[in-house]
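Below are the structure tokens for one structure; questions will follow.
One protein chain is absent from this view; the other protein chains keep their places.
Labels run A and B following the written order; every chain starts at residue 1.
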Amino acid sequence: MDSAIAPYLFYLFSFVVVVSGLLVVTLRDIFHCALFLILCLFSVAGIYVLLGADFIAAVQVLLYVGAIAVLMIFAIMLTAKVSGIGIKQQNEQVPIAIITTVAFVAIALYGLGKTIWNIKTDVAIPDNTTMAIGKLLMTTYVVPFEIVSVVLLAALIGAIVIARRN
Amino acid sequence: MEISLAHYLALAAILLGIGMFGVLTRRNAVGILMSIELMFNAVNINLVAFNRYVTPADFTGQIFSIFVIVVAAAEATVGLAIVLLIYRNFRDIFVDNINLMKW
Partner (left out) sequence: MSFPNVDFALLSPSLIVCITALLTMLLVPFLGEKRQVVVAHLSWIGLSIALFAVSQQIGKNATTFGGMFLGDDFSQFFSGIFIVAAMLTIFTSIDYLRRKENEHGEYYPLILFATYGMMVMASSSNLLVIFLGLEIMSVSLYVLAGFARTELKSTEAAIKYFLLGAFATGFTVFGIAFVYGVTGTFDVAGIINAAFGQSNVDTFLIIGSALLLIGFGFKVAAVPFHMWAPDAYEGAPSPITGFMSAGPKAAAFAAMLRIFSVGFGSTVPHLQTLFWIVAVATMTVGNIIALRQNNIKRMLAFSSIAHAGYILIALVVGTGEASSAAALYLLAYALTNLGAFMVIALVDSGAKHDEFTSIDTYTGLARKRPFLGLALTLFMLSLAGFPPTAGFMGKFVLFKAAVSQGFYVLIVIAVLNSLVSVFYYLRVVVKMFMTEPDGQPVEVPAVPVFLMVALAFAVAAVLLIGVYPQGWFNFAGLSILGAN
């Protein structure tokens, strides 16, 4: 990555993430929300590339954009009769929600300013992360790697049990 | 103009705030689920950024973020199945209309 343009790319991606994120939570048509969710997820993948995490960026696109977002659109289509336009999409908690959210973000940003991070700059950033991650998943992190398969299996069975017809 | 860890963390905090706002205000169950996905993405930005700046040599944060993505997929699967179930039973997916028992 050319370091001269990296800051501009960061601001570009961040702008897209924030704007599309805001549209996801405010638009009236839930289908449009899903499309902006996809845009937002793509930009987050761009952020990962800037951070040198190319494998995570690929996983993000494949799993989030490819699977989860499509799943959302499926659900919207299947429930289309009730999620159309013209129905109020927001409840009465908007003012409270704004206050809570702004307070939370303010606390987080304040803490951000106060914390001295233990940043290591002297270590080289690896170019290719895929091989290293693959090795770690099969050695140090083999326990969580095996356990997460049970998470997926439980979710799979659970979804079938819940969604099948009698 | 140098982008530092704080920039990424600020972005993550804002995205988390957006997600929280969505969860608190959306009436549509799928909309709430999408907002929760935004929150998970904020977490992942944090994890990958910490990984890059705090532990650049090992991949602890990146590996955690893979697991977060997988778990998010699992939760979305179950969640959308439950959404289809309420649609079938109530003909409605607005959570504040589904109120046989009071909250």
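By our rule, a residue touches a chain if its C-beta (ideal position, glycine included) is under 8 Å from a C-beta of that chain, and two chains touch if they have at least 3 such contacts.
Computed from a predicted structure; not experimentally measured.
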Residue-wise, where is chain A in contact with the chain that is not depicted? 107-108, 110-112, 114-118, 135-136, 138-144, 147-148, 150-151, 153-155, 157-162, 166
Using the document's contact rule, name the residues of chain B that touch the chain not shown here. 9, 16, 19, 23, 29, 32-33, 36, 39-40, 42-43, 46-47, 50, 54-55, 60-61, 63-64, 67-68, 71, 74-75, 78-79, 81-83, 85-86, 89-90, 95, 98-101, 103
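Basically, only the chains that are shown with their structure count from here on.
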CA centroid of chain A to CA centroid of chain B, Å: 6
Contacting residues of chain A [partner chain B, same complex]: 6-7, 10, 14, 17-18, 21-22, 24-25, 30, 33-34, 37, 40-41, 44, 47-48, 50-53, 55-56, 59-60, 63-64, 67-68, 71-72, 74-76, 78-79, 81-83, 87-91, 93-94, 96-98, 100-102, 104-105, 108-109, 112-113, 117-120, 123-125, 129, 132-133, 136-137, 141, 144, 148, 151-152, 154-156, 158-160, 162-163
Within their complex, state which residues of chain B touch chain A. 1-3, 5-11, 13-22, 24-28, 30-31, 33-35, 37-38, 41, 44-45, 48-49, 51-59, 62-63, 65-67, 69-78, 80-85, 87, 91-94, 96
